[in-house]
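All protein chains but one are shown at their positions in the complex.
Labels run A and B following the written order; every chain starts at residue 1.
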Amino acid sequence: MLFLQLLANGLQVGAIYALTAAGFSLIFGSTKIFHFAHGATFAIAAYLFHFALAGLGLHWTFAVAVAALSAVVFGVLLDRLMYAPIQRHEGSFFTVFVASFGIGIVVQNLLGSVFGRGFMSVSTPLSNSIEVMPGLYLSPLNGLAVVVAIVCFVALHFFMTHTFIGKGLRALSENPELVRTFGLSPRRLSTYAFALGSLLVVPGAIFTAAGTGINPAVGHHVMLISLAATIVGGIGSLRGAACAGLLIGVAENLAMWKLGTQWSEAITFAILFFFIIFKPSGFFGRATVS
Amino acid sequence: MTAYILNLLVLISVYAILATTLNFIIGYAGIFSLAHAVFFGIGGYTAALVAMNVSPEFFVAVPAAMAAAAVTSLLLALPALRVRGEYFVAASLGLQVLAVTLFSEWKSFTGGIGGVIGIPAVELFGFPVYKPWQFLVMALICLAIIIAITRTLVHTSFGRSLKAIRDSESAALASGKNITVIKTFSVVLSSALAAVAGALYAFYMSFINVESFMLDTSVMVMAMVIIGGTATIVGPLLGAALLMLMPSALTYLTFLPQTEIGSIQQIVYGLAMVLLMIFRPGGIVSSHPGGGK
Partner (left out) sequence: MSAEPVTARETANPAPGSGFTGSTDDQEVLLEINSLSKNFGGLQAISDVSLNLRAGIITTLVGPNGAGKTTLFNMITGHIQPSQGDVRWQGESLIGKAPWRIARKGIARTFQDLRLFTHMTVEENILTMMEPGSWLWQPGGKSRKARRYSKVSQIMDRTGLTAKRHTRALDLAYAERKFLSLARIMATDSRLWLLDEPASGLDPNSYNLFLQLLREEVKEGITVCIIEHNLDIVVNISDRIAFLDQGRLLADGEPETILNDPALAAIYFGER
């Protein structure tokens, strides 16, 4: 039964990872910006959701809206106020990464100062677990996370294949020069990429805040997962990042069957290293040297 | 007061070694490692173990520490440097996270969360070095040697290859440079030299635990390099001094909530990194403002 329990937990965590990683992969794939502050977006959305729900006592729909809005605004502001000026003069991997990383540090410590450094989680009626079978406890949140993830991916797929912006974003990740010949502005598309990519962390942020809980350092954890999933799935492949996120989530939880919880990140690292050594192009990616 | 200043100077020297060695790969090779504290830690634990079980002799413990860090870094670098630069950031972040778990769990090597206590004073040819000023001199000599090594390397053909790879990997490839070997070697060297800082730290504190080797340390050392100025000699030294002095300076600002000093410090250097990247990517010590690395 423990196995089933861990599998159920793994699916929930994996669904969340898949969405978050897809967000990072979308941004990185289409804009080539190594958005290390993606984890900070996650932390902001999670904390503001928590604050709106538990602190202000708002209805959950408003709390979700607050989280979504804050994530999108934060992502787009970073793109406009930080990445755009940097890219205007140099925009090397170095400058982008360092600035992004710096913002991550700032956000982590601001959140810690304002909300405290301990673990926080908000209990909702949906968080209560029910014993479905002997030894198997499930909460409505478990199922909901998976359902939401599936809905998001269907919507994302539709968006990327059927809308003008979605097609533009795909073209941008394939070949930046192509975009200009289509008459699309890479800068405009970049804003859309950040808005959409940041929006994708929201379900994960909410389910984490309502489930296992959050602390200010959650951003680093989210980044490790997103980076690992992006690489394992193949850089530039949304589908790959999603599958890899799911794989990592399930593997992390199943590992608890034999190992303690402190090893869950080690599992992520092991999977990442396995792929870097044996299949650096990832599930669906192209092998790229430079 | 003298003791306080000496203590601060020793710690600055130790972190200056870390910053100088990290600058070697960030500034000259363009490799971003978030795992520098891991090699700092491996150096510390190895030196402690050797000092307690084999010999506290500097020329035994330090080479052992360097070797241990070099081998570990090779395991990270060989696979991760074969592919794109972003992979190394990811892999090093993963290694850092994994190492913290290992440092807290592998009790026979690290003493677990409790750490290693009672590390004997280091000996130089049999003479124990325990007075703070003696230790400071030793740390400064180590720092000087490490600066000399990295400075010399940068001006050789190897250094030119590194910089070429940093500036344009594809052009370096097109000029026949085996970038995997060159980068791997630079990471191994940088890690081995970072282990010297770890050994010094372990001997100086006579107690170490995982707290000193966490992601925060890696981040802080990276901030030292970037704020001071990458690809310069003085930059990392200045960065190390600034960031080590900042907590003490902040405590004088009494209007700040004293419990939040740690956070405020991190916010300050996080912001500094962002603003520098926008306005002066070369760091404080940079001959060309707005120019680049």
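For this structure, a couple of remarks:
The rule is simple: a contact is a pair of C-beta atoms (placed from the backbone, for glycine too) under 8 Å apart; a residue touches a chain by one contact, two chains touch by 3 or more.
Since the model is a prediction, treat every value here as computed from it, not as a measurement.
Among the residues B:L74, B:L173, B:L271 or B:I284, only B:L173 touches the chain that is left out of the figure.
When the full complex is taken into account, the listed residue touching the unshown chain is B:L153, out of B:L153, B:I233, B:L250 or B:L275. By the touch rule set out above, chain A reaches the unshown chain at residues 170, 174-175, 177-178, 181, 287, 289-290. Hidden from this view is one chain, which touches chain B at 153, 156-158, 160-161, 163-164, 166-168, 170-179, 181-182, 185, 231, 288, 291-293.
By our rule, only the chains that are shown with their structure count from here on.
Here chain A touches chain B in the complex through residues 28, 34, 36, 82, 85-86, 89-90, 92-99, 101-106, 108-110, 112-113, 220, 223-224, 227-228, 230-231, 235, 262-263, 265-266, 268-269, 272-273, 276-277, 280, 288-290, going by the rule given at the top.
Residue ranges on chain B touching chain A, taken from their complex, read 26, 30, 32, 79-80, 82-87, 89-91, 93-95, 97-98, 101, 104-105, 169-170, 173, 215, 219, 222-223, 226, 230, 260, 263-264, 266-267, 269-274, 276-278, 281, 290, 292-293.
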